[in-house]
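Note that one protein chain of the assembly has been removed; the remaining protein chains are unaltered in position.
Should a chain be cited, it is by its letter among A and B, assigned in written order, with residues numbered from 1 in that chain.
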Amino acid sequence: MDYLYDLNTFIPATIAAAAGLVVLMQSVYKVKINTIFGVTVFSLVVALLFALRDLFGPVGTSFYDMVAYGGTAAFGTLLVITGTLFCVLISRDYLEAIDHHYGEVYAMILFATTGMVGLAVSNDLIMLFVGLETMSICLYVLAGLIKEEKTGAESALKYFLLGAFSTGFLLYGIALIYGATGSTNYADITALTDISPLFMAGSALLLVGFFFKISAVPFHMWTPDVYQGTPTTLTAYFATASKAATFVALILVMSRMMPEIEGVGWTQAISVIAIITMILGNLIALVQDNVKRMLAYSSIAHAGYLLVGLAAGTADGYTGVLYYLFAYTVMNIGAFGVIAFYERNQALDFTDVNNYAGLGYKQPVMAVLLSVFLFSLAGIPPFVGFLAKYYVFAAAVNAGHITLAVVGVLTTAASVYYYLRVMVFMYFREPHKEFDLVNPGAIFKYALIVLCVLTVYYGVEPVFPMGSLIELLTSYYTETGPAGMAGP
Amino acid sequence: MIGIDWYLALSAVLFIIGVIGVLIRRNAIVILMCVELMLNSVNISLIAFASHHGDITGQVLVFFVLAVAAAEAVIGLAIILAIFRNNLSIDITKVNLLRW
Partner (left out) sequence: MATYAFVLLAVLAVASALAMVLNKNTVNSALFLVLNLMSVAGLYLLLHAQFLAIIQILVYAGAIMVLFLFVIMLLNVDEEESLFDKFRAIYLVAFLLGVVVFGQIVYSLGGVTDLLPEISADMAYVGTVEAVGEVLYTTYLMPFEMTAILLTAAVVGALMIAQYKVKTSDQEE
């Protein structure tokens, strides 16, 4: 094994880890917080460039088959790094406003990113476990950042207890799979020809662990509480980067690890989970007055839409899920970002939708941005959210899961209500009292504008540098993709 | 000589005791200990499977689980400390500010 070559395939995560250590030492020596912020952003930009390079690079495995590179794994890395970069960009002013702005936060974010990349590129159950736990440990800490307030400590406790509990199930699943196959490597497991009940029990427990992490419905109880108690920009990080990493890992498990034998793909089970997740997530979101809780339930609903593509189990489906994850990352960080901006104004409690009355005419740019992100989340045509839903549902229909697509479209229609409700308050209601909004700040504003441009651009004409994004994703599953994934 | 299946059954029993403990106890520290018990019972399975296969992978995974369990214990106890400072109680039924 050539270590340098292998390290080259894992460079974005290496940069994140090294930057995390640097930031940690800087905060020990009381370096100015703006310098720390700059180092974090710079390292993430460099990591992003390497992730973009890997997108078009070769496909394979490195570090003794522990991690995969290229293809789906490279796109997962790109999603995680993009999500992290934008969350960091919108975090600075918000964390300053809530008086929790110190260097260790950036160190934890960078360490979590390392874990997420490790999770998203894992090619072995051991790597999957260690990556997932590195991510989770950092997220528990970030959830408890506002520890002086009861809600902050409480959201950390809930997240931690349920997360650790689900880790137990995930680990038991890994143990049973190892017992049935004698290996933890995806390539060895997928070569299996004889399926024992032990393997089925193991993969079921593994999936339960995954469902906890992506907050699919019977396992979603922690999501709204955690999202509400966590600082808003970090909630955006939880909802996008960590979910993207977990979903990419799930795609790798489903497409590379599960043996290609009838009934092993868990299509039925995932379909049922997808349906109840879409219905319940959207229904409960309808009655929420707290904007953060509304977005938490909406993120549960989006997990349902993502599971639709996964249930399809075809190359189309996986491509759709990857595209959806990209769309979801962009528009959700945007939505949380604008809400974080409103929260910075101490005049009113801007987590309550009733206080959004009349906001549309103060800082009109921010109001327009929020409208764009919410339209996109609702899946309304000229934005990226629409195309993403289209790809996922089309894949489900092509794979013969008509019910899934129908439920998906119907719940999407229902979801328009609670997204538009925020806009109705913003533009058509009179404010309760007079107040002025603070200045958003240049970095904050331009980060959101870039997200908005991405939302519109990929919704109108999905052209990626060097060919369209969807074509690039599809190529992962045709020419150089995982074995046996001969898609269209 | 005892067969592997006995170790696996023991592991399943301990795992279930841990799960039930997490669900019925109200003291956050005891819940955390039950989670540790769950991880520990999985380790028995892993080592038993490793012995059966004559393969070291399972033992290596146990090594990583030990590291993760240590990290989780540290973070968990820190969070419990923060909760205690806010509530003067670590009874999870009294930690219910956030409700839908």
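To be clear about the criterion, contacts are C-beta pairs under 8 Å (C-beta built on N, C-alpha and C of every residue); 3 or more make two chains touch, one makes a residue touch a chain.
Only a predicted model underlies this, so the values are computations on that prediction, with no experimental measurement involved.
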Touch criterion as defined above, residue of A:76, A:118 or A:209 at the omitted chain: A:118
Touch residues of chain A, complete complex, unshown partner: 10, 17, 20-21, 24, 27, 30-33, 36, 63-64, 66-67, 99, 101-104, 107-108, 111-112, 114-115, 118, 124, 126-127, 129-131, 133-134, 137-138, 140-141, 144-145, 147-148, 156, 176, 179-180, 196-198, 200-201, 204
For chain B, the residues touching the chain missing from this view: 1-10, 12-21, 23-27, 29-30, 32-34, 36-37, 40, 43-44, 47-48, 50-56, 59-60, 62-64, 66-75, 77-82, 84-85, 89-91
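Note that in this section only the chains that are shown with their structure count from here on.
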Approximate Å spacing (C-alpha centroids) for the pair chain A, chain B: 27
Residues of chain A defined as touching chain B within the complex: 125-126, 129-130, 133, 137, 140-141, 144, 147-151, 153-158, 160-161, 164-165, 167-168, 171-172, 174-176, 178-179, 182-184, 224-225, 228-229, 284, 288, 293
Interfacial residue positions of chain B with respect to chain A in the complex: 8, 15, 18-19, 22, 28, 31-32, 35, 38-39, 42, 45-46, 48-49, 52-53, 55, 57-58, 60-61, 64-65, 68, 71-72, 75-76, 79-80, 82-83, 85-87, 92, 95, 97-98, 100
